[in-house]
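Of the protein chains in this complex, all but one are displayed in their positions.
Our next item is chain A:
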Amino acid sequence: MEVDQLQRNFLEYTNLLFREGFLDGQFSQLQLLQDESNPDFVFEVVSLFFEDSERLLNDLTIALDQQNVDFKKIDAHVHQLKGSSSSIGAQRVKNTCIAFRDVCLEQNAEGCLRCLQQVKQEYLLVKTKLEALLRVRVPHLFSLEQQIVAAGGAIPMLNDFC
């Protein structure tokens, strides 16, 4: 595929993710930090986000499964998840966390369970989209980014969102 077309696809896809609210301006900040001497920066940071999130979601599941729910602990976990998600620009995950904390304050266990489901959902959604953008789990398919680089092009930037 032509580099131009690939770059257009990449931009369109990133644009779409911004428009649909999955990503916000913070993600552009990550892209700005990536350069020839740090070519995998976005991938590395996003990978850390995946690790952080999966661990926290697991901890939350366990915490909400207890006889006596420790709402303080839950709030601490959600606060962390909110922090990570906002750091990479995963806007919808962040917003779900904000709502989660409010429910936690009310010490409403059932409400918390619903929030957890929501966060998990949003996380899986953004994870899928980020993987498509950066790397894919299925080895024989190339991510848009890889295709562009393989064709000799540069990863385009969405300047509007800087």
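Keep this in mind: contacts are C-beta pairs under 8 Å (C-beta built on N, C-alpha and C of every residue); 3 or more make two chains touch, one makes a residue touch a chain; residues count from 1.
What we mean here is this: contacts and distances are computed from a predicted model.
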item: Complex member absent from the view - protein name from UniProt, among "Protein YIPF", "Malate dehydrogenase", "Response regulatory domain-containing protein" or "Transporter"; value: "Response regulatory domain-containing protein"
item: Residue in contact with the excluded chain [from A:Leu16, A:Leu33 or A:Ile62]; value: A:Leu33
item: Residue touching the undisplayed chain, where the options are A:Asp4, A:Glu20, A:Glu44 or A:Asp102; value: A:Glu44
item: Among A:Ile88, A:Val103, A:Leu130 or A:Leu144, residue touching the chain not depicted; value: A:Ile88
item: Absent-chain interface as seen on chain A, which is shown; value: 25-26, 29-30, 32-33, 37-38, 41, 44-45, 48-49, 52, 79-80, 82-84, 86-88
